[in-house]
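Structure in structure tokens, see below.
Every protein chain of the complex appears in place save one, which is left out.
Residue numbering begins at 1 within each chain, and the chains themselves are lettered A, B, C, D and E in the order written.
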Amino acid sequence: MDEAGNGGGNGVTKKFMYMNRKAPYGTVYALESLEVVLIAAAFEQDISVVFADDGVYQLMKGQDTEGIGMKNFSPAYAALGDYDINKIYIERESLEERGLSLDDLQALTWEDEDDDWKEKSSLHLVGRDELAALIAEQDIVLSF
Amino acid sequence: MDEAGNGGGNGVTKKFMYMNRKAPYGTVYALESLEVVLIAAAFEQDISVVFADDGVYQLMKGQDTEGIGMKNFSPAYAALGDYDINKIYIERESLEERGLSLDDLQALTWEDEDDDWKEKSSLHLVGRDELAALIAEQDIVLSF
Amino acid sequence: MKLSLLVNEGPYTHQASDSAYRFARAALDKGHEIYRVFFYHDGVNNGTRLAVPPQDDRNLSQLWSELAAEHELDLVLCVAAAQRRGLLDGDEAKRHGKDADNIAPGFRISGLGQLIEAGIQSDRLVTFGD
Amino acid sequence: MKLSLLVNEGPYTHQASDSAYRFARAALDKGHEIYRVFFYHDGVNNGTRLAVPPQDDRNLSQLWSELAAEHELDLVLCVAAAQRRGLLDGDEAKRHGKDADNIAPGFRISGLGQLIEAGIQSDRLVTFGD
Amino acid sequence: MLHIVNKSPFERNALESCLRLAADGSAVLLIEDGVVAAASNTRFGGMLADGMKRDLKFFVLSHDAAARGLAPERLAPGVETVDYGGFVDLVTSHDTVQSWL
Partner (left out) sequence: MLHIVNKSPFERNALESCLRLAADGSAVLLIEDGVVAAASNTRFGGMLADGMKRDLKFFVLSHDAAARGLAPERLAPGVETVDYGGFVDLVTSHDTVQSWL
């Protein structure tokens, strides 16, 4: 992440949303989106990450990629909390349509510095109206 | 089409079906599928070409690509008849679902050597059951 | 206005690069500034100088190179995506012990931070992809 | 049995090349013959020797090259698709006045007729794509 | 906000997801294969009409519609056409642009 050094922010803070709508492994978008978010973490911006449609499969527990010869990158989502990326939204309807619940997804947490470093969940289940409102207030939406 | 020279058939005749399910221009599959069919014409095989789902847009009349800076390859479909490729199937339900009829598609014809070179239509509107039966009797189905 | 573009697919297979190119030209015609064009995923394949499309077809890499030369555009290929897919400049090739490079004039290779920075510095970021 | 494969997408972006590679290995393990692997559309991008994926990731071009060497596989890149996308062997590069080539060992460039011929000569043709 | 959809709604779910998550009053631009959603006599014509009822504005990139043989008179009522210049204007006149890939 040597790119982070250049900062580039000039003090501007924008609301960036990363919208993930694809299943992992069938295409590279999930992995390369995560790479963007991890780089973005080093810039002092207001970051949200959304998992909607087939994007919810990216967080499935128990991914085992040995048989397909690809790297299982799902453990890397845990790093989001280390970078204080804790606004992670799961669209409720997408989850339900796939017969899934939050229990099927890996837990993602962060430690709240302002609350005695208490460990809190970064995952927020949102309905579509709430998600629509969140999208509407962004400056940048990147869709993968 | 220098590749055609090698023949390669050794007298074997197989039923090849080329199934087109994508709109033209948004992706290259329609164009590169047509290139395969035109090459395939030189091999002495039993060829069918299908347009189903968004593939039916490939034959739309009046395509004008000047604005998008891409070559309009729709006139090249007319060459299919010159190669005696006359089993061109349009799935009726796909056409209707898109609010289209055969009149919206370019006419494709061939000249029947056994019938005093009469010009005949190569386009056959087939229902899904009929198309399913055609698919089931192929040796090779290539999907684009 | 200051605009940046993100191009996520290679030339020909998807229309993304064509659309982005035409959008860029229209924006420049209207007097806007293109702050950066960032090529990610298969988009890095736009940066090859080895393409030989048919005579009657457009050469997208060349169109981008020409537009960059004319308007001093900043065309950036993501280094990680480019390495995975075999797009290298002279330095990258040397560094990885490869015997050839293939990047086209007007393109440079840099990190993903350049995409984020483009988002911050530009008034708009428009994505073209599959 | 005699099998041929058609690979329509490049490495990494879609799983097609991975799936085809694992299928080919499993078929060879079972004693089948792979008559040909034909790379079309973006599939030609599998044939680059310039890819430098991360250390902990697979290198698909190299995996194909190795499998070809081990089993004398015929790996064919479609010439028209390859030219459009900047995949060239030494002869093609010279013929088109390009200063570099980038094809990997074990791959050769030929016409679409090789796909049809593979369909005719093989007992099965299996397509992997997007 | 400007939403861009470049895929056919017959093939993919991008337009549906876009319409589900676009706030009332947003603009939706159909480009590339997405233009086929704007044809008047398909089930998506109705979906666009429903969108208009909640103040969504629909635009079609004329060049992409022409390439696919969709003449202007085939487009659903209320859909406006723009050229690449109009595309640029839509981008600059909305604060945020989202492409539904």
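We adopt the following convention: a residue touches a chain if its C-beta (ideal position, glycine included) is under 8 Å from a C-beta of that chain, and two chains touch if they have at least 3 such contacts.
Just so we're clear, the structure is a prediction, and the values are computed from it rather than from any experiment.
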Worksheet item: Of the chains you can see, which ones touch the chain that is left out?
Response: A, B, D, E
Worksheet entry | chain D residues touching the omitted chain (full complex) | 1, 3, 8, 15-16, 19, 22-23, 25-27, 29-30, 32, 123-130
Discussion item. Could you pull out which residues of chain A are in touch with the chain that's been left out?
Written reply: 21-27, 53-54, 57, 60-68, 70, 72, 97-99, 104
Worksheet item: Can you name the residues of chain B that touch the chain not displayed here?
Response: 19, 21, 29, 52-53, 128, 131-133, 135-136, 138-141, 143-144
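Keep this in mind: only the chains that are shown with their structure count from here on.
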Response to the item:
Ordered by label, the neighbours common to chain B and chain D are C
Discussion item. For the interfaces B-E and C-E, which has the higher count of C-beta pairs in contact?
Written reply: B-E
Fill in: Centroid spacing, where centroids are CA-atom means, of chain A and chain E in whole angstrom
28
Worksheet entry | Residues of chain E touching at least two other chains | 6, 32-33, 63, 83-84, 96-99, 101
Item to complete: For chain A, jot down the residues that touch at least 2 other chains.
Response: 28-29, 140, 143
Worksheet item: Which pairs of chains touch one another in this structure?
Response: A-C, A-D, A-E, B-C, B-D, B-E, C-D, C-E
